[in-house]
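Of the protein chains in this complex, all but one are displayed in their positions.
Order of writing sets the chain letters: A, B and C. Residues in each chain are counted from 1.
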Amino acid sequence: MTVYLSLAGVLFLIGLHGFFTARNLLRRLLALNVLTTAVFLLFVVMARLAEPLDAVPHAIVLTGIVVTVSTTAVALALLVRIAGRMRDEDTDPAAGPRGGAG
Amino acid sequence: MSTAQWIGGLMVLAGIPFFLLGTLGLLRFPDVYTRLHALAKADNVGLGLVCIGLGIQSASVTLLLKLVLIWVLMLIASATAAGLIARTALARGLRPWGT
Amino acid sequence: MGTAGVIFDGLLALALVWLAWQATRAADLFHAVVSFIVFGLLMALAWVRLEAPDIALAEAAIGAGATGALLLSALDRLVTREGRRTVLYEPGAAWGFWIPAGAALLGALTLAAWKLPAPGLGDEVLASLGASGVDHPVTAVLLNFRALDTLLEIGVLLLAAVTIWSLGRAPSPLVPVMPSPALPALGRLLFPVFVLVAAYLLWRGSHAPGGAFPAGAVLGAGAILMLLAGARPWIRSSEHGPWRWILSLGLAMLLAAGIAGTVMGQAFFQYPPGTAGPLILLLEVAAGLSIALLLFALYLRGEPCEHGYRGSGP
Partner (left out) sequence: MTELYPAVTVLLLLNIVVGMVRILRGPTAADRMLAAEMFATSAVVIVLLMAFVTGNLALIDVALIFALLAALASVTFVSRAWSAMTGGGSGAECGDDEPGGRS
């Protein structure tokens, strides 16, 4: 189990660092997903160490997985909108300088 | 150990080299098309051997059917995926190796 | 599994760290996304090793299904000039700061975890399992002991779908250059299997790993596959009414089950004695269906519209 505990720690650090320092927003989102996985791992290892096997952390992690998917989906939808807006500004000379005037 | 156990175990073990060969192909072959060829064929033969071997060992018809279902699903998936990737690669202008 | 098990765990941990590193630091965005998908795949193996088959099922269904499809589909709009920038990380983000800071945070979390009551709640769950109406502890926790969590979780999903739909119309996807005849055939062939497997998992949930979560995720992935295979979604902007009702069905039913207990003079989500089994099955069906539909709604990335998906149909 020590292996999985240290794995959770390392993944936590990788996710945390990526989440705060990545410039690309998609990369930040992936880092956030890695971070949540590390937390889930910690939960499940603790459930495994309990005697008998603890079902409550398993249920919490299942709930957490679904919440993570929702977060990812909303973030991706926002990212796609942002990218679309940026592309418009990049490629559409007729649009002129946008946002600066208002 | 019964005969079924032996036959099943031997089939499972016989399936494993196909995976190793598939990976060898994935690493050593020169382009997408040849790698597709290596993976789509070798891995699925290996999976088939493992599934049927385990099914024989389990001595349960329900389990055998479930394992065969897994194999068939994987065959469908990898056949379609291989076809789609090859077609799209060709349409995107990736030249097959040696042409 | 003895020595082999130890080697397996070590190798798996190394592979996972390597993939997480690639997913957050690879220069190519597609490389990062594929690394993350494989990371999810191997995580499912880790859950299996940790004796958490329920989570392995959910991770396999959601990681390989919804999350993978969401990420890969978003890439078509996200690969811009930004993706090829050479400086990937903020300057000044030195490891000299990050390693101590992260270690301190990690230490605090470990300490907090250490302080938790040691034996866990396993005994309590097993003790009241007989009264819960199901035989599988995880399902009992999800839909009886902590049904409130499930209610709120469906609420979060619904909120996410509402947020995404309020962003505007669904962007019409970039149509594949060479639609293969194999794709619609794949959809037709596999969709019945998706429905069958989802129903099977739902039924298994009462006595073995399975239940509404993996079932909903599998069904949602099936719907996404059908959409990709060129099936036209039956939702049209003029007919949003029923679609919205179906989306909120799961939340409404869970809420009704919760409030019914209160009305009958019991606690919130306290089921009348003897009816817990059938009631949980009903709630599972509702939750599974609404998880499937909500995942599909999330995948659409916007409110579906009348003439969307032109060209992708046969």
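By our rule, contacts are C-beta pairs under 8 Å (C-beta built on N, C-alpha and C of every residue); 3 or more make two chains touch, one makes a residue touch a chain.
These numbers come from a predicted model, not from an experiment.
Check C:61, C:121, C:276 or C:298 against the missing chain and you find that the one touching it is C:61. Contact with the omitted chain, checked across C:134, C:147, C:161 or C:224, is made by C:224. Where chain C meets the omitted chain, the residues involved are 1-2, 4-5, 7-8, 11-12, 14-15, 18-19, 22, 28, 30-31, 34-35, 37-38, 41-42, 44-45, 48-49, 51, 53, 56-57, 60-61, 64-65, 68-69, 72-73, 75-77, 79, 168-177, 183, 186, 190, 193-194, 197, 201, 204, 208-210, 214, 218, 221, 224-225, 228-229, 302, 305-308, 310, 312.
On the side of chain B, the interface with the absent chain consists of residues 1, 5-6, 8-10, 12-13, 15-16, 19-20, 22-23, 26-27, 32, 35-36, 39, 43-44, 46-47, 50-51, 54, 57-58, 63, 66-67, 69-71, 73-74, 76-78, 80-81, 84-85, 88-89, 92, 94, using the contact rule stated above.
By definition in this document, only the chains that are shown with their structure count from here on.
Separation between the centroids of chain A and chain C, computed from CA atoms only, is 13 Å. Remark: chain A and chain B have CA centroids separated by 33 Å (rounded to whole angstrom). One simple way to say how far apart two chains are is to compare their mean CA positions; for chain B and chain C this gives 28 Å. Interface residues of chain C facing chain A in the complex, by the touch rule stated above, are 6, 9-10, 13, 16-17, 20-21, 23-25, 29, 32-33, 36, 39, 43, 46-47, 49-52, 54-55, 58-59, 62, 66-67, 70-71, 74-75, 77-78, 80-83, 85, 87-90, 93, 98-99, 102-103, 105-106, 109-110, 113, 116, 118-123, 125-126, 137-138, 140-142, 145-146, 149-150, 153, 156-157, 159-160, 163-164, 167-168, 171, 213, 291, 295, 298-299, 301-302. The residues of chain A lying in touch with chain C in their complex are 3-4, 6-7, 9-18, 20-24, 26-27, 30-31, 33-34, 37, 40-42, 44-48, 50-63, 65-67, 69-74, 76-81, 83-84, 86-87, 90.
Note for the complex: chain B touches chain C at residues 73, 76, 79-80, 83-84, 87-88, 91-92.
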